[in-house]
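Only a portion of the chains appears, each positioned as in the full assembly.
As written, the chain order gives the labels A, B and C, with residue 1 at the start of each chain.
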Amino acid sequence: MSEQTTGRAPAESAAGAAGAGVTGPRAGGAARDAGPSPWGRLFLGGVGHNLGLVAVLALLAVVGVATADTFATTANLLTILTSASIIGVITVGATFVIIGGGIDLSVGKLMALASVWATTVATQSFGPWVMVFCALAVGAAGGLVNGLLIAYGRIVPFIVTLAMLISAQGLAERISGRRSQIVTDPAIAAIATTRVLGIPLLVYLFAAVVAVGWVVLNRTTFGRRTFAIGGNPEAARLAGLDVRRHTAALYVVSGLCCGVAAIMIASLTTTGSSTHGTLYELDAIAAVIIGGTLLSGGRGTLIGSILGVLVFTTITNLFVLNNLDTDVQNIAKGAIIVAAVLVQARARRATP
Amino acid sequence: TSNAAPAPGGGATAAAGGDNAEPGKPVTIGFSCPAADHGWIAAIAANARNQAGLYPDVTFEAVNPTTDIAQQIAAVDTLITKEVSALVILPNDGSQLTALGRKATDAGIPVINLDRVFDSPLAYRTWIGGDNYGMGVAAGTHIGEQLKAKGVGNPVIGEIAGIDNLPLTQARSKGFADALSSYGYSVGPRQAADFTAQGGQRVAANLLQAAPRLDALWNHDDDQGIGVLAAIQQAGRGEFLMVGGAGSANAMRAIKADNTVLKATVTYSPSMASSAVALARLVAQNRGMGDLVEKEVPTSLTLASATITKDNVDTYLPLGFES
Amino acid sequence: MTSLLTVRGIVKTFPGVRALDGVDLDVAAGEVHCLLGQNGAGKSTLIKVLAGAHQPDAGELTWAGRPVTFPGPHAADAAGIATIHQELDLVPGLSVAENVVLGHEPSRLGFTRFRDAEALTRGLLLRLGHPEIPPRREVGRLSAAGQQVVSVARALARDARLIVMDEPTAVLDPNEVRNLFRVVGELTADGVAVVYISHRLEEIRAIGDRVTVLKDGATVARDLPARTTPTAEVIRLMTGRPVEHAIPPPSAPPGEEVVLEVEDLAGPGFGGVSFTVRAGEVVGLAGLVGSGRSEIVETVYGARRATAGTVRVRGRALRTGSVPAAVRAGMGLCPEERKSQGLLLHESVARNVSLAALGRFARAGFLGPDAESDAARAVLARLDVRPADPSRPVRTLSGGNQQKVVLARWLLRGGRVLLLDEPTRGVDVGARGEIYALVRQLAEQGVAVVVVSSEIPEVLGLADTVLVVREGRVVRTAPAAELDEGRVLDLVMGAAHV
């Protein structure tokens, strides 16, 4: 469906309607929907919609194998997954917010704030569980403030979360005294170093968050209502949903993901710092959109977002393996992003 | 101007003394530094490469610079996997790369920690870097002397720092305040910019409004100093004395020309990268420093911050880096 | 009669759908040519082809004797075809005048000449009987009826030889419909041809000259005389079967239990509204477009905040301004704007139907895979939604079937009070009859029903009790049996028209 990748591009709704590629009402809809089992169908739907992205990933892998000997090693693939884990967790939250019709620019700095708060000397003195609790609480509280201002204060999400980005940054600097706070707790530090069956704990954590997110989004009333509220808030309201409370809850979900990510980055870098998570907001939103979620809400898949994250991480990994300069990296990265979206849009148009 | 092709290494390569110039066993030196659009960082990377080029026995393996901690970790990891003979690392953030320094050290790879220091001495073999506190002291001392000589009582002294988040900025400010206090002076308006010309201009333009009269101004960084100087010119101000920081060629030329408020700069020379590569070679080859009696390279070297004025600028011009 | 426009064998497919499958149409200068067909028959698609908005896959257009193609809206416009599209085609952020001239702005050196645009607009609005609409007003601030008038003005501004009107009267009240018909009469007298689409068959009889009937994307009858063809015949052609289009009479008197009590309710735009609805009773709200009926039912439902008054369901007062409270108490609302207020267009039929009753299909918040599908299927079968496939995206259904999906939502939830705001707007005769039957059926099961409709016969036929609303006030409450169409019309128009 072209509208998934093209969203608000003006002219396009019209062009789409006139031109090719719009899946019509009596179209393959029925065929596509008559999958195997309902569960399998839902999951495949997530991938199926994103066949283009899978192709892009495959393409990147081919380039990787061709240009770098070490690309296809287990160690390197695990490196990619580990690099993806933190922004991936944040992207799960961002997917909820965007499907629900909002946007969250504060994710990166909310994570930084949570990482700082969880690694102050005082917090660390209480041990790892309190640190984890602290990170989650700070993330959730930040998300709650966002959510309340947006849902009940009726301020546009862009402004609220931008303000939160700025304030959280300031607060993190204030609390940390602008220093990187070292993680002394061995349990937290161990998260990044421990491997189970050869796979880093961080990757399991990432997988767990994605799994929980997927179930909540696709198998619970909460998830279902998220689609409804993002797709048509007025209809959702008139159907008796508490749109405001739900909207607020979405930002709490995003904040919680930031809390989880905060623990992960504290462990990975062995520090809590106000410099963590810079520009994560754009990365997360870009991954969600590339993954096929409509920026205007109501439509999207979590699998797509995660594939989007993997595309970005793989690009970076390829660059590092080939030891490219940052400037060349950047020039190429922009081009690859556009190419990836074009490939994906084409793939979508091809499959009804 | 910067538009001239950058002088190789700003001429900042060590003249090898003693027998250290003699080729030793072939070694591979890995190098990683941040990517910043900043003359100083650019000079660091160039100096390291040029210094390595002087040694026939050194293979130089630089990973691409990055601003992203995770990327730097990944990049250095590849160097460790390649089992280079020594590593020269200028981390984006010392604390955040400490674990990695430990990892390399544990793997038997000596680490030369450049400038931004790791949290644990176990993470590096030798640290070499500038003296941020000393830089502040030098600037404060110069300003103190000048104002005292002029007999200014109760002077208004401004400070435009770099990125406040960095420990190096905090150290510089502390040194500056400490030095001034020994003259009985204190810092008046102080604002942080961001090491960019744009940030320098913005902060300076506003700060000049906050202080209708200034006696002296210390700007931490000559790169952002371009913007600071522009703002001063645009405001038509000139009643005060300005001191720069780091020692860019551009700033030195301005000092030499003596037609702006910039009368001095205190160095924080990127030549340290050349020295770091030289040290890495010696460590990897198990040699000491030629002029020292010790058989080993010392574990830490702090470079002195010099004050460059019109009088001695010619001596330093070859070390100046292009913005 | 010489043909101004001849359409032959037009085919238009959207991926998987054959929206038009060989359409023929002849339109002569100076006639009103009516296009009839069920929801989804392809009427709007056909006129989009005529307007250059869609490119046909096959078929020929002949315009004024010459074969033509319209590669874009601009081409059709240049040829002299103006179109009033079904979905309002206005820009809410621009003024009335700017909307009227959009695409043909009077300008010099790229600068718009606002005065010329406003003068032109003022003239057109006057001609349409709406001199009170200010040309500078933002269109988004007009009511739906006002916007429809602007759409008509837009089409008139083009001095076209053919004007296509796709359901222009759906949101107009009788007075405005009369105005429009007068203008149509003037146009045809000047030799302009009009293609007219409506689901209100009595309108066809009033202004139509000839009728063409579409069914499943193909022409099934051409050039029938509009005034003399029997209604039953037209309906049979459209639906392919004889359809009962009269409103069934109530089979039993309403019960005694008072289910909904509204007392002295007031809000922005209305006040002093009191009425009760008993179990099994149908209460109708009649009034002009813009008289505030939607505000009243939405306030009863808690979707708008009341400034005064109480709403009680089975004796218990509701928290004002809370839809969830109303829904918990057993209320349901089928809103006026199906697409913008009722449906999740991206979602499947099943998900639209289950939205208000989701909790029932979940255990501890978790839904089984397509848990609600079976329940949805049952309700859809009961309403005879076609096609009865719950996994089909709802936006692919025809208007009438979409309306049934919204109804199905509340049927599934099973409340005691149902509020229906314009339940048959834009719905074809066939589906209309089914909706009427459903309302009857619900009433017989003891549901208290409130119906808002701009079609007076509909209110009179469905309701046991009628409330006549004028300018936010209830001016008359009476049993339907005591009123007739003329009486109600006088009441809704107010003293000036009596």
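Here is the rule we use: contacts are C-beta pairs under 8 Å (C-beta built on N, C-alpha and C of every residue); 3 or more make two chains touch, one makes a residue touch a chain.
Because the structure is predicted, anything quoted here is derived from the model rather than measured.
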item	value
Copies present in the complete complex, per labelled chain	A x2, B x1, C x1
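Rule of thumb we're sticking to: only the chains that are shown with their structure count from here on.
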item	value
Between subunit A and subunit C, centroid-to-centroid distance (C-alpha), Å	41
Mean-CA-position distance for subunit C and subunit B (Å)	73
Rounded Å distance between subunit A and subunit B, as computed from the means of their C-alpha atoms	38
Sequence positions of subunit B contacting 2 or more other chains	none
In subunit A, residues with contacts to at least two other chains	none
Subunit A residues within the subunit B interface of the complex	70, 75, 79, 83, 86, 173, 178-182, 189, 268-271, 273-275, 316-317, 319-321, 323-326, 329
Subunit A contact footprint on subunit C (complex, rising order)	13-19, 53-55, 301, 303, 323-324, 326-328, 333, 335, 340-348, 351, 355-356, 358-359, 362, 365-367, 369-370, 373, 389, 391-393, 395-397, 409
In the complex with subunit C, residue positions of subunit A that touch it	18, 20-30, 33-34, 37-39, 42, 215, 219-222, 224-225, 227-228, 231-232, 234-242, 298-299, 352
